[in-house]
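I have a structure I would like to understand better, so I am pasting it below and will then ask my questions one at a time.
Only one protein chain is missing from this complex, and each of the others stays in its spot.
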Amino acid sequence: MGAARGARRRGVIWEVFRQEREGQPFQHGGSLEAPNLVFAEAYAREFYGRRGESFALWIVPRESVEEVREPYVAEVFDRDYRRVDGYSLKVKLKEARERAGTSPAG
Amino acid sequence: MNAQELLRLADDELILGWRNSEWTGIAPFLEEDVAFSSIAQTEIGHARAWYELAANELETDADSLAFDREPDEYLCAPLVEMRMADDWARTIARHWLYETADRIRIQVLLNSVDRKVAGLAEKIDREETYHRIHAEMWAERLRDEPKFRDAVDELWPYALGVLPEEQRSLFCEAVERDESEAIERSGHTEGLRPLWEEMTMVRRSVPGASW
Partner (left out) sequence: MTEAEFEAYVQNGGQVEAGDAMPEDYRKALVKFIEMHGNSELMGVLPEREWILRAPTLQRKLALTSKVQDEVGHAQLIYRVVEDLGKPREACLDDLVAGKTKFHNVFHYPTKTWGDVGVIAWLVDAAAIISQKALLKCSYAPYARIMKKICWEESFHILHGRDVILTMMNGTDEQRELVQEALNRWWGPLMQFHGNPIPADDDPMFRWRIKSQGNEEARQQFLDGYVPQIWELGLTVPDPNLRKGKDGVWAYSEPDWDELKWVVTGHGPETERRLGFRQASHEETAWVRRAVLADAA
């Protein structure tokens, strides 16, 4: 979006997020140009809903959207405690079952 | 409700939808092009629904009613016949006036003793919500444009003629204008025949064929 922000704007650019079905996350659908929210809503409905393909829409002026790329830059120290692969339970579980006498046969 | 009244509603919607579809591809900007095209399609869809009701009564089908009559047999109001495809101010003026008038007559039809008519009116009323929002949105935006105000003044007598006399005072209230001499439905404008010729040219090219 960086290139666009510098360009001369006539109307306002609105980003449209759509919910495919009830309960699902809102996903970016596209953008459109409209003078104000009333027009933007009318157009968003047309572009992202005229086939009944969206359950709901969010309409946001582009300048209200802040983009964050690469949220965590350069993870230097391993933070495996935050991930599933940071836990290795197989050996400990085997030992615990043996002590309790509940190991599976064989 | 008799077939003539149904045809009046259907013909209004068909011809207005036909006129509005002239803007598809050449509307003032792309977003509006898509929105206005939906309005034209909805109008044709509503015309079809009224034709289907009339067709049951007249023992024919919707397409035959829509396309196989002579120009003089159409019962549409002069307002919808006028060609405005090069004039957005007039187009929006007509759109706004017509939607307001249409809402009034639909409200009356919601209470029709004919269940089918009342049911269809209710469905149409729901879809027309978006037409009204759209028309209001544009009327508000063009409020200060002389072209728009002049167009509304010019089309006002025609718009009055869309409604039966007893519904006109409600219309005047809704648009905050005084009642004036209405241009009644009795005749057709010279725009109708060329419209009809274009509208029916493919159909007439192989009479009776399926398309």
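Labels for the chains are A and B, by order of writing; each one numbers its residues from 1.
In this text, a contact is a pair of C-beta atoms (placed from the backbone, for glycine too) under 8 Å apart; a residue touches a chain by one contact, two chains touch by 3 or more.
Predicted, not measured: the structure shown is a model, and the values here were computed from it.
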Where the missing chain makes contact, among the chains that are shown
A, B
Identify the residue among B:D12, B:E31, B:E81 or B:E99 that touches the chain left out of the display.
B:E31
Positions on chain A where the hidden chain makes contact
1-4, 7-12, 29-33, 35-36, 39, 46-47, 67, 69
What residues on chain B make contact with the chain left out of this view?
18, 21-22, 24-31, 33-34, 37-38, 40-41, 44-45, 47-48, 51, 62-63, 66-67, 86-88, 141-142, 145, 147, 198-203, 205-206, 209-211
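Keep in mind that, in the parts below, only the chains that are shown with their structure count from here on.
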Indicate the whole-number Å distance between the mean C-alpha point of chain A and the mean C-alpha point of chain B.
44
Given the complex with chain B, which residues does chain A contribute to the contact?
32-35, 38-39, 42-43, 45-47, 50
Residue ranges of chain B in contact with chain A within the complex:
29, 31-32, 34-35, 38, 130, 133-134, 137, 141
